[in-house]
Each structure stands twice: as C-alpha cells, then as structure tokens.
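With one protein chain removed, the remaining protein chains of the complex are shown where they sit.
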Amino acid sequence: MPETTTGALIYQILELLPFLKELPEFLHIPMLMFVTGLIPVTVISLVGLVGVYMERKVSAFMQIRLGPMEYGPWGTLQTLADGIKLMGKEDIIPREADKPLFILAPIAAFVGVFLLFIAIPFDRDIIVVDLNVGIFYLAAVASIEVVGIIMAGWASNNKWSLLGAMREAAQVVAYEIPVGICLVTVVIVSGSFSMVDIVEEQKGLFLNWFIFRNPVMWVVFIAFIIASLAELKRAPFDLPEAESELVSGFHTEYSGMRFSIFFIAEYGAMFVASALIAILFLGGYYTGIPFLDNIDGILGILIRVGALFGKAFAFLFLQMWIRWTLPRIRLDQMFYLCYKVLVPFGFVAMIITAFWQMVLPGDGFMSLGWAPGLGK
Amino acid sequence: MSFYEGLLFYLLAATAVLPGVMILFSRDIVHAAFWLLASLAGVAGLYLYLGADFLGFTQVMIYIGGIMILIIFGLMVTHKQKISLSQLAQKRLLVPAVITGGIILTALLYVINKTTWKPTASEEMEPTSADIGYLLMSDYLLPFEIASIVLLVGLVGGVYIARRKEREA
Partner (left out) sequence: MHVQFANIVVFCVVGALFVILNVSVVSRILRPTVRDPEKYETYECGEPAIGSAWIRFDMRFYTIALVFVIFAVEVAFMYPWALVFKQLSAVGPFVFIEMVVFLLILAVGFIYAWAKGDLEWVRSIASQRGGPEGRSGSNPGNQTDSSERKNAA
C-alpha cells in the first residue's frame, strides 16, 4: 500500500482491527475507507445528539427555565427519545412534490456536510485524510450543502419552501465571499493548505496562535465568526427559516426521518464551523500550554482531542448565546453586513496581513522579542 | 490496485457523461439543471483522478457552488410558472441549433485531435497548488493580471445588465 498518500488514521485502524488484514488484498483499501467513514458518521450523530441537548438546555437556562428534565438524569436522554420518535414518524411525500428530487435532497445536504469531516484534524494523526489542499477543499465542499437545500425547496413545490430555499441560497452564497477572504488570510499566515500544517504552525505558547499573529488578525477572526453564523443560518441570520414569516423555510414539507437528516446535517455543520474557528485561529488541537502539548501517548491524544472538542463546544455555546441575545436582522441588513462591512474589512485585513507577513515574517507579534520561536 | 483505478475511472466517466445525456432527455428544465450539476461533479472527479487537485476543487467551488446557483436563480427570476423543455424547443430554432452544435463539435474534435494524450495518470501524486502559485507569479503574471480585468468586465457588465432587466421588470 502506498504509505505516503493515505491518511495516517487508516493505518491506525489497520492496527486496531487486525482481521481486516485477513481479507483478500483487493478489498483492503475500500474496506479501510469504509471503516474510516463510520467514525465521522458516529461523530456527526453524537454531535447532533449532544448539540440538540445543549441547545435546549442553554436556551432554557437563558430564559430561566429548566428545559428537558423527564428522560434520564437532567433530561440527558431527551434527544435520544426525540430521535426514536422521529424515526417512528410516518414518511410523507406531498402529492405535488417532485418525488425523486424530494428524496435526493436530504442525501445531498447530508453528504455535503459529511464530506467536510474528511479534512478536520482532531489530532496530528487523527484525521481521515490530510489532504494537501485541505483548506481549499473545505471551502469548495462547503458549497455543496446549498445544492441540497435548493433541491429540497424546489422539490417540495411549496411556496414557503421555495421562498426559504431561495433566501437561504442567496445568503449562503453571499457570505461565502467573506469566508473565502478569511481563509485566504489564514493561508497567507500558514503558507500551507494542509489542515495539519496549519495547526502545527500554531504549536507552542498560545501567543503563536494565528489570532495573535498580527494586529489585524482578530478582525479576520470576528469576520469569520459572523460569516460562519450566516453560512449556518443561525440566529441572528436565521431569515431563511424565519418561523414567524416562512413557517420553517426549505424543510416545511419534510417530516420524520427525512427532516431529522436535515437537522443532523445542520448540527454537523455547526460543529464543523466551530471546530474550524478553533483550528484556523485558536491553535486547533493544541492547548497553548507547551508542557501539556508535549505529552506523548494516549494521555496526550486525549488532551489534544479534548482541547479541540472543548474549543469547538465553546463556539457552539457562543452560537447559542448569540441566538438568545440578538434579534433577527432584516434581509437588507444581512446583505449590507456582507457586502459593505465584511468584504471591505476582510480585504483590508488581508492586505495588512500580507504586508505584515512580508515585513515581519515570524511568530506571533505578541511574542516578538521575548519568546521567539517557542516550541518550534 | 489497477482494478480499482479502472473502476474509479469508469465510475467517474459515467458520472460525467450519463447525466449529460440525461440533460437532453429530461422534460423539466430544473431537472436538466440538476443533471448538469451531476455531470460537472463527474468532471471534477476526473480532474482529481488525474491528480489536478487544485483544479478539481476549483471546479467544485465555482461550478457546483456558483454557476449552478446562478443557473437556478436565472430560471427562478425569468419564468412565472413551471416550464417544460418541450415548450422551449421550437422548430424555427432547429437550424441555428444545428449550426451552433456543429461548430462546437468541430472545435472539440480539433482540440481532441491536437492534444497529445498521456496514456496513464501520473503514478505519484504531486500537489499542484504551490506550482500554480509559482507559475502565476512568474511565467503567467500577465494572464493573471488580465484575468482580473476580465473579472472586472464581467462584474460591471453583469451588474449593468441585471440592473437594466430589473428596471424593465
């Protein structure tokens, strides 16, 4: 097998599951890939379960309620019960709907999000494939989900669905510009597309994190958070699903399991976006404390994976916090924010970053002088 | 290994070609648009298969994420109700259609004939993005800057036409 071209995770799985080696030669790689595919399936489902529970609890506490309390201690099994309930719901495809596209739409939306998990590094070696075009891959694949949404909106043959899908497509497409600018800025600093390289660049003291790389990086950081909120259709950018005007947007006609697939995809995308914020700006799986990062073995892996999940869930919490703090913005304000605030600021920040990188190539600007190259 | 290489190639080639055929036979214009999407995805897959990683994902980003949305939005803003393709196909357009198709076919055949085909994909996968960057900054500097002018013309022209249409609407 070509050692150089495959993700390291595949080989670790080969060590863990020796019976795979017993299989005939030609089944090796497809089986391995299939098994690796099951890990993100588990992650995306678990993130969905935990995310929904967290959403409900955080919402409840912010409104001085208790939230779900019935199933399990503190209602921890509530989302599982909801999931089983959704599975038992009747499958309804409206008579007027375009049946093949109606069925295909959840698949397209889910696969679009699922593919993002290929390039998310949970640790130096725990990444499905460390693509050498990693960040560009993410930028490209992130635009597939919207195809599923347009498909759903059109196939439903419902006015609310189509209206929601069109708004959503316009919003997602518009905010892909600032996201792209932010990603390019990160590439300027990292000098690599590979997600693992991007994190490794930030190794060492937390002052090495990209957010501290130059005096304008925090602008890019905030622009990325805002744009990712809009890409995710989270409040205050939830116009495409505005329940008070559009029923529930593109998935108005979806129910039961098909609806929950959209739901899982949405929470998966939320997690990916949160993890990306951590990876691109806040050191990814590194804690930022050198002696913790240098631990080897299982403990080290647990610390690093834990650090990434911790950061990602902190940003999930931020999304929920924002949801219950800010009112929904208007359509014109949404486009104003994109074209007239994020895009110009993003471009200016990018140019300043490039200039800074050219004049002062080195580690973080805060560590200039007193801690050069720490951990490198 | 080569069994999978072949399998993958034919799978991707089928993904690129069959939806192209389906575009011709679909009665619904939106279905045709989604078939086009599948075809473009197959082409992106072929690029990746040939080791052109940057190009492949550019195809995904710009064609699937951009042009497709543009086409669908174009359909949504121009027609009041569902239209079928048979409605659009008119007899008087037959001659221009055949002529245009003939010109494109001739051009394609000429290009296919001119290209020196390499029989296999490169054995060793090499990242192309950095090379593209170096080339853009050295040999292809002028095309790079001209590209920005082309984009400028595209932006101004497109926005102008859209604005005029808007006034007419």
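Order as written gives the chain letters A and B; numbering starts at 1 within each chain.
We take it that a contact is a pair of C-beta atoms (placed from the backbone, for glycine too) under 8 Å apart; a residue touches a chain by one contact, two chains touch by 3 or more.
Note that the structure is a prediction, hence the values are computed from the model and not measured.
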| item | value |
| --- | --- |
| Sole residue of A:V173, A:A223 or A:A307 that reaches the chain not shown, by the stated touch rule | A:V173 |
| Touching residues (missing chain, whole complex) on subunit A | 2, 5-7, 29-30, 33-34, 36-38, 40-41, 84, 87-97, 106-107, 110-111, 114-115, 117-118, 128-129, 131-132, 136, 139, 156-163, 166-167, 169-170, 173-174, 176-177, 180-181, 183-185, 187-188, 191-193, 245, 247, 252-253, 256-258, 260-261, 330-332, 334-336, 339-340, 343, 347, 351, 354-355, 357-358, 361 |
| Subunit B, residues in touch with the chain not shown (by the definition above) | 1-2, 4-5, 8, 11, 45, 48-49, 51, 53-54, 56, 58, 61-62, 65-67, 69-70, 73-74, 76-82, 121, 125, 129-130, 132-134, 136-137, 141, 144-145, 147-149, 151-152, 154-156, 158-159, 162-163, 165-167, 169 |
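As a convention for this text, only the chains that are shown with their structure count from here on.
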| item | value |
| --- | --- |
| Inter-centroid spacing, subunit B versus subunit A (mean Cα positions, whole Å) | 28 |
| Interfacial residue positions of subunit A with respect to subunit B in the complex | 5, 26, 29-30, 98, 101, 131-133, 136-137, 139-144, 146-147, 150-151, 154, 162, 166, 169-170, 173, 176, 193 |
| Contact footprint of subunit A on subunit B as seen in their complex | 3-4, 28, 30-31, 34, 37, 53-54, 57-58, 60-61, 64-66, 68-69, 72-73, 76, 125, 127, 129 |
